[in-house]
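Apart from one protein chain that is not included, each protein chain of the complex appears where it belongs.
And then subunit A:
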């Protein structure tokens, strides 16, 4: 196979990335626009960031969203990791097909159906809609993404390490925390981050599951966007993009470093007679 990319491949990559990044780039650039009009460049300004900061409704919604995302991502990571272990390690238990179906179905289920069905459940259960119902809703769909991410990590690692620990008399819970968890940790962290951004991102399910007093940022952005494009929303979006980008870069550096360390440890182990 030729080492260099053909002109066809280079072109498709360039066009593809331009298509993916140009709209986001324009959005970021215009958040620093002095003018209120999207098409007129009125000079560099941070005025919209100040206005955003002073917009109490927007800031309240941001705070609700961050709390929802932190809590739901954490619960979803615990449940999703358990689900992944159940799927990969326990090949036979009653209802396994149903269980694996319930893990995969939410990945493609349209948001309007998930949202409406959860809302009707909350009403039937007599739960007051608000902060906690949004968390339950987010945990439910995010845990499936976590399960899939952790599962892909679980299937690739050597099970003999766990067996060795257990043969040496290590109790199962201790084996999990000392052997299994450190090995699948990159997957668990990636799963948590995915759950966090999914929760940060969700408009449709939150709109159904939420009640008065628990307006999330996407709900706020949506209601403002319906009224028209404002640079203030560009500023909010730019900050969200910034947070996510920094998070993803840190996570990828961390996972690369842990990979390098693992390889070094393996080489050391191999070199030791």
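What we mean here is this: a contact is a pair of C-beta atoms (placed from the backbone, for glycine too) under 8 Å apart; a residue touches a chain by one contact, two chains touch by 3 or more; residues count from 1.
In this section, contacts and distances are computed from a predicted model.
Participant: The chain dropped from view, which UniProt name applies: "Glycerol-3-phosphate dehydrogenase subunit B", "ABC transporter permease subunit", "Transketolase" or "Carrier domain-containing protein"?
Facilitator: The record names the chain that does not appear here as "ABC transporter permease subunit".
Participant: Among A:62, A:103 or A:188, which one is in touch with the chain left out?
Facilitator: A:103
Participant: Using the document's contact rule, name the residues of subunit A that touch the chain not shown here.
Facilitator: With respect to the unshown chain, the touching residues of subunit A are 1, 3, 5-6, 8-10, 12-13, 16-17, 19-21, 23-24, 26-27, 30, 37-39, 79-80, 82-83, 85-90, 93, 95, 99-113, 116-118, 120-121, 123-124, 136-137, 139-140, 143, 147-148, 151-152, 155-156, 166, 171-173, 193, 197, 200-201, 203-204, 207-208, 218, 221-222, 225-226, 229, 233, 237, 240-241, 244-245, 247-248, 252.
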